[in-house]
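Yeah, one chain of the complex is gone here, protein chain that is, but the others are all in their spots.
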Amino acid sequence: MDPKSLDFKTSWEYAPAPEGKEHIKINARYEHFIGGEFVAPAKGRYFETINPATEEKLSEVAEGSSEDVDKAVVAARAALDKSWSKLRASERGKYIYRLARMMQERAREFAVIESLDGGKTIRESRDVDVPLAIAHFFYYAGWADKIRYAFPGKTPRPIGVAGQIIPWNFPLLMAAWKIAPALAAGNTVVLKPAETTPLTALKLAELIQAADLPPGVVNIVTGAGATGAALVNHPGLDKIAFTGSTEVGKLIQRAIAGSRKRYTLELGGKAANIIFEDAAIDQAVEGIVNGIFFNQGHVCCAGSRLFVQESVYDTVIRKLKDRLETLIVGDPLDKNTDIGAINSKMQLDKISAYLKIGVAEGAELYQSSCKLPKKGFFCKPTLFLHCSQSQRIVQEEIFGPVLSVQTFRTPEEAISRANNTPYGLSGGVWTDKGSKIFKVSNALRCGVVWANTYNKFDPSAPFGGYKESGMGREGGLHGLQPYIQYN
Amino acid sequence: MPRNNAALAVTLPPQFVPIDEVGIDERVSRFSKRSIKKSSKVQALKLALSMLDLTTLSAHDTPERVRQLCHKAKNLLETMPELPHVGAVCVYGPLVKVAKEVLKGTKIHIAAVSTAFPSGMAPLKTKLIETRQFVADGADEIDMVISRGKFFEGDYDYVADEIAAVKEACGKAHLKVILETGELNTLDNVRRASDIAMHAGADFIKTSTGKVQPAATPQVTLVMLEAIRDFYYATGKKIGMKPAGGIATAKQALHYLVMLRETLGEAWLTPDLFRFGASKLANDILMQLVKEQTGAYQSIDYFSME
Partner (left out) sequence: MSKAERKAEVVDLKDRAAARQERLPVLKTYKLFIDGKFPRSESERYYALTSANGESIANVQLGSRKDFRNAVVAARKAFPGWAGRTAYNRGQILYRMAEMLEGRRAQFIEELETLGASRSEAETETAMAVDRLIYYAGWADKFQQVFSSVNPVASSHFNFSMLEPTGVAALLAPEDSGLLGLISVVAPAVAGGNSVVVLASHSKPLAAITFSEVLHTSDLPAGVINILTGTRKELLKHFASHMDVNALVYCGSDAEEIRTVQLEAAENLKRVVIEENSDWQSEERQSPYTILATQEVKTTWHPIGL
């Protein structure tokens, strides 16, 4: 062993500190939420949702058919025509505020269910997902009666009924990103949560019911791809909002070609995180870790391609490896866990396949020495060193805790490699030099640039991609635009 | 001045290392979110006790007061004889002899603050005289202050040379260099001062005198620990760390230990390389330990002040 190495296998370890789940109530079965009521699926079919950390069944959930989708769209249209559009904008806003407040009361419950159903750490669901989801409702609630100030020279109107399809990586937060601006702008919605993580959206449905929102303003139909397809193809929708893979995004754009439906897509990414030699290196290493290991790397904007200037490469990699040793992988409900469970068996298989591909392509695999739990879906934090731009692990979105590392010599080289991808969602720049930050962040062809930070989100900050990472923005004033029309 | 000797490389004046304050804040908040419970908590609290520099640094300290403090250091809690002893007792130099007398036969070190503490506003000559005197009186450790005025003037050579001179005057005694981070103001300065102190020969770097607010904070401590880490990787030398002042609760101490563990690892989880400079911390740790043993929350009335 190198005499100058640090040892993080310490004689003092942290005892397990699991978050209590005794007070959490999960029903044995969940129905669709349509027209303000929980409604059994027309075909009577249900699917299981499991805890990916234990592989145990949590509940069973209605499988949406085209009949169910139709029912939901009809309910949303009726709500739009009969109640929601008749309300004063300020009253619509007050409903959204009320919902935000009720979520705050039950924040911990949401957090625990989010971790149980999706495998993400309680620290993140408690400190990031749930508070941000609430903040989103709170932010857009206030816009409801102020939208005319957001579009100078125009008189905005709602679009109508929106079909919204959300992914499994931030289930409640994505529901908030979709529902809050749509409602604030006066639309009604049919939301389809991801099939592996439907529970928090259904909990939200209970709150929506309890908050007395007019029936049909928010409808939730659960199911997998077929349910999503039924929603996308339903002629009664005015707009589709989708967050998910680029592949499915393209399918959706094709499916609605020639229809009058508007659409916004928030899709995949392969973000470059660029570390210059004059960066605050220790903070940059934190940014690298937060960039790729946040939420097990199940983040479309994850900093999955690391570019390190050659002169500091050894330093950065040594620190990064040290830091990997301190990451705690395991029980998502343990308050000390840094990396939780991979969301599903399918996703774990996909990540594992990429690990094999990377090795076959000749990249150097490095993983932390942590032990993984025997049950459940887990993956060690992984680095691929000495990667080349042409490798699949550099070009393709892995959506897991896997970082591909390359070096660069000059800023121009870093920028051109960073942009050499069909994606364009996000990027990171680390340097202590202000003028360099602006030069590089301007040159990056992507919708979000984190300079000397990474993976920060806020309801007031627009988020969305360039190129194949999607179109339209969510969050902030710009996030209203996809839900209004003018002329 | 160009230096060609490769062996001198590690003693070259350190380059500027930028620190991002918000990044430090975020990292610190992660440490404080670690949940330390049960056996893990007891183990850490005992470790913290062993790292304690039980401190009295009042201008009106008397031999009697120092004697009381030394007795407390020897007998932390009658009911828990298995507890480790504290790392050191930290006093003003003229009281070293008093402490030495009471602590005779124990392994508890005596630390003396020196070099015109806390201001450091004195000629180097007198700083060296007092340092030699305190060591001769029996101090095992010398806590010096850097010349902050010279630091702000940009006269880093003066600051470094002074530390080197005091180090020489220390002889066998360990040298802790107090940066007085509350006056340095920025984390960039804290990092620069840390690098200067380590390169000039410090055995420990220490945040504060306790006379300036803010004293130790998790932020400056993290910056200093990261400087220690870089110095270790560059030279192989292990430098100790002492946050001092402002750490009054067991919970705070636990968060510092989490930071230490996740920044420097096993090798630094020892009183040889980490100390808490504190006066009120001991009793709060003791109360927590008794609470873990009995299950009942404790009152300060049942723990001796000194």
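Order of writing sets the labels: A and B. Residues in every chain begin at 1.
Note that in this section a contact is a pair of C-beta atoms (placed from the backbone, for glycine too) under 8 Å apart; a residue touches a chain by one contact, two chains touch by 3 or more.
Predicted model only: the values in this text are computed from it and were never measured.
When the whole complex is considered, the residue among A:N187, A:T200 or A:T246 that touches the unshown chain is A:T246.
Summary of contacts with the chain left out: across A:K4, A:K57 or A:K154, the touching residue is A:K154.
Of the candidate positions A:T121, A:T243, A:Q406 or A:S441, contact with the hidden chain is made by A:S441.
As for the chain not pictured, it touches subunit B at residues 20-23, 25, 185-188. Of the residues in subunit A, those that touch the hidden partner chain are 135, 152-154, 246, 249-251, 253-254, 256-258, 265, 267, 422, 437, 441-442, 445-453, 456, 458, 460-464, 466-468, 470-471, 473, 476-478, 486-487.
Going forward, only the chains that are shown with their structure count from here on.
Computed centre separation for the pair subunit A/subunit B is 44 angstrom, with centres defined by C-alpha atoms. Per the touch definition, subunit A reaches subunit B in the complex via residues 3-4, 6-15, 17, 123, 127, 278-284, 286-287, 318, 322, 326, 335-336, 432, 452-453.
Put simply, subunit B touches subunit A in their complex at residues 17-20, 22-24, 26-27, 33-41, 43-44, 47, 226, 229, 232-233, 236, 257, 261-262, 264-267, 269.
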